[in-house]
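Some notes on the structure that comes next.
Just one protein chain is left out here, and the rest sit where they should.
As written, the chain order gives the labels A and B, with residue 1 at the start of each chain.
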Amino acid sequence: MRIGNITDYLKKEIFPVPTRVMAFVGLAALVAFPLIMDQPHILRLMIMIFIFSIFAASWDLISAYTGQVVLGHALFFGVSAYTCAMLNTHFNMSPVMTIPIGAVVAVAAGLIAGFPALRLKGIYLGLTTMAMPVVLVAVIEYMRSYTGGEQGIIGIEQLATSRVHFYYIALLLMVVSIAVLMKITRSKIGLIFQAIRDDEIAARASGVNTTYYKLLSFSLSGLFAGLAGGLYAHFMRVIGPSVFEFSFSFEPIIWTIFGGGASIVGPVIGVFILLPVVEMLHVHLGDNATLIYYLILVIVVVFAPGGVLRLINRYTEKVCPECMTVNAFPRRQCRVCSAKLSAVNGE
Amino acid sequence: MFANIFVIGLLNGCVYALLAAGFSLLFSVARIVNLAYTAYWMIAAYIYLGMTLLGLPSWLAAAVSIILTIAMSLVFQRLLDPVKGNPMSVMILTLAIGVILQKSVSFVQDSVQGVYFQIVPSLIKGSTHILGVAVTYQYLLSLFVVLVILAALGMFLTKTRFGIAIRATSQDKQVAGLVGINEKAVANIVTGIAVGVAAIAGVVVSPLYVLEPWMWLQHLLVLMAVVIFGGLGSLKGSMIAAFIIAFIEAGVVFLLPSVGFLRSAIVMFIMIVVLLVRPRGLFGAMVEEH
Partner (left out) sequence: MSFLQVKGLTKRFGGITAVNDVSFSVRRNEIVGLIGPNGAGKSTLVQMLMRAQNPDSGKIYFHGEDITRLNNWQAVHRGIAGSFQCTRPFRRLPVIANVMVPCTVRRTGKKEVKTSTQIQAIEIMKKVGIPHLAKTLAAKLSQGDLKRLEIARALATCPDLMILDEPFGGLNPGEIEMLSQLIKDLRAGGCSDSPLDSGGLSMIIIEHKLSELMKIVDRVVVLCFGEIIAEGTPAEVTQNEKVIEAYIGKEGI
C-alpha cells in the first residue's frame, strides 16, 4: 500500500467519524504509553487489560453474536492456561510453543462444549457450560501430581524478558485478535452467526448447516479465549484452580454487557473502563471494593441497557438511512450519498 | 452409614425442594432466571441472626427477617423492569444483586467487631436418636417446617383460586390478561411468596449450617442443577430432582469420603449427562418447537 492510499483512507474512513478518531488516537496513545509511563504496576494493569479484552471479545462472539448462552467461559481460558503451564513446567517447552498449543487445546474444549449446544438451548445450555469448569476443577484436584491440585502450578516461564516487551506483545496480539474478530463478525460468517442467534430453525430452513456454524463459533471463541489464557499463564507465572471459578466466567459477561454486546468493540471498552475502576476501588476501599463495583454495574445496566458503546454512538454519530454510512453527529447531510439526516438519532 | 445418608439427604432434599419450588414459581410467572434467589435465603438467615443478637425473641426475629427480605426483593424487582427484554442483562443484574447482598453482609460483619457471626442459635435445644443417628430437635423442627411449607405451597397452587390464577398466568400471559388477571399484581405477589418461602427456609434451616456470606453461590449452582435437572417449570420434576441430588451428594460424602470434595462435580457431571440425553430435564415438556 502506498503512503497516499493510507492518508486517503484516513481522510475518508477515519477522520469523519468521531468514534473512529477516538479509537485511532487511543491506539496511538497505547503504542506511546510505555515511553512516558514506566511504573511496573501500571504496565501490569495495562497488560491485564489487553489479555482480558481478548477474553471478553471471545465471549461476545459466542454468546452475543451466535446466541449460545455460555456461562462457563473460564473453561476455555483455564484449559489453555493449564496446558501452557504444564507443558512449560513439565516439558520445558518455550512459551512460543505452549501458547499456540494451549489455544488449540482450547479449540478442542470449545468443540466439546459445543457438542451439548447442538441439542441444548438457552438456560439449559448455560447451566451445562457453567457446570463444566466445576467438573474440570475436580479433575485437576484429583490429579494433583500433574496439576498441583489446589496449590496450582508455580514457576511458569515469562513470555518476555521485560515488562515493556510483554506490553508490546500483548498489545499487538490484542489488536490483531480484535481486528480478526471484527472481520469475522462483519463477514458472511458473522451474518450466519446472527441468524442462528435470532432463530435457529429459520436459519436451518434457509439452508444454513447450523451444526457446522455453531461448532465453528465455539471453536473460534475457544481459540481467542485460549490465546488469552496462554498469555495470562505466561504473564502471571503462577496459576491455580481459581481460573475456573464462577467469577472468572462471569467477568467477560459483565464486561460485555457493560460495554455493549454484539459489537466486539463493546467488551473491549468494558475492560478498558472496568479493570482500572476495580483496581482503583481496591486501592482505596480494600475489601469493600467489590460492593461498590457491583453497585456501579447495576446503575449502568439499569440506566444504559445497551451498554456504554451504544451511549457513545448515540451522542457522536448518525447512520445514514439510505446507504448506512456512519456520519459524525452534527452533520445534516450524509457524507457519501448526500441524503438528509434526521435531527434525532433513531435506531 | 445409610442412616446418615438418609438423615442428611432427607433434610437437604427438603431444602432443595423448597428452594426449587420458589425458584420455579418465580421463573414460570416472571420468565426470568433470578440468580439472586439463594442470596435472599442467605440474607434472611443473617437478618434473623442479627435480630437475635440484638436481643429480639426468636419468633419476632424470624418475622422481621422474613418481612424485610420480601420487601427487599420487591424493591430489587423494580430494577429489572428496564432490561426485561434481554435475558443476559437480567442474569447479570440479578447476579450483581446477589453479590451486593453478600458484600453488604461482609461489610456489616467486618464493621461490628467481636461478634461471632457464623453459628445461628437453635430455636430449641436438645437431641434424640433415630435409627442410631444422633438427631437434634432443631433438625426435626426444620424438617417439619419445610415439609409444612412445601405442602402448603402445593395446596395453594392447586386448590385456591389465586393459586390457579398464578398458574394460568404462567401458562399464557396474554390469555391470562384477557380473562381479567392483573399480570403485574400477580407478578409482585408471586415474587413475595417465592422470596418468602426462601426466607422461611433461611430462618429455620440456618441453625443447622455454618453461615458464610458467599454460600449462596454454592447453593445457587445446586439449585440451578435441581431445577434444570427436573425440567424448568415442572414443580413435580424439581421435587424429585431435589431428592435425587441431595441423596447423591450425601451418598458421595459418606460412601466415598476420600473424594467427598468432588461431590458437586459428580452432581454436575450427572446433570450434564442427563441433559444430553433429555435436553429439557427429567420432566420438562418435550414439545416440538414451532
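Going forward, contacts are C-beta pairs under 8 Å (C-beta built on N, C-alpha and C of every residue); 3 or more make two chains touch, one makes a residue touch a chain.
Everything numeric here is computed off the predicted structure, so don't read it as measured data.
Colleague: Based on the whole complex, identify which of A:M97, A:I154, A:V176 or A:A202 touches the chain you can't see.
Modeller: Answer from the full complex: A:A202 touches the omitted chain.
Colleague: Which one touches the absent chain: A:I178, A:I192, A:L220 or A:A233?
Modeller: Of all options in A:I178, A:I192, A:L220 or A:A233, contact with the hidden chain holds for A:I192.
Colleague: In terms of residues, what is the contact footprint of the unshown chain on chain A?
Modeller: Against the left-out chain, chain A lists 188, 191-192, 194-195, 197-199, 201-210, 321, 324, 347.
In this section, only the chains that are shown with their structure count from here on.
Colleague: For chain A and chain B, what's the span in angstrom between their mean Cα positions?
Modeller: 34
Colleague: Which chain B residues qualify as touching chain A in the complex?
Modeller: Touching chain A from chain B are residues 33, 79, 82-83, 86-89, 91-93, 95-97, 99-100, 103-104, 106-107, 110, 217, 221, 224-225, 228, 232, 259, 261-262, 264-266, 268-269, 271-272, 275-276, 279-281, 289.
Colleague: Give the list of chain A residues in touch with chain B in this complex.
Modeller: Per the stated touch rule, the residues are 63-64, 69, 116, 119-124, 127-128, 130-132, 134-135, 137-139, 141-142, 201, 246, 250, 253-254, 257, 261, 287-288, 290-291, 294-295, 297-298, 301-303, 305.
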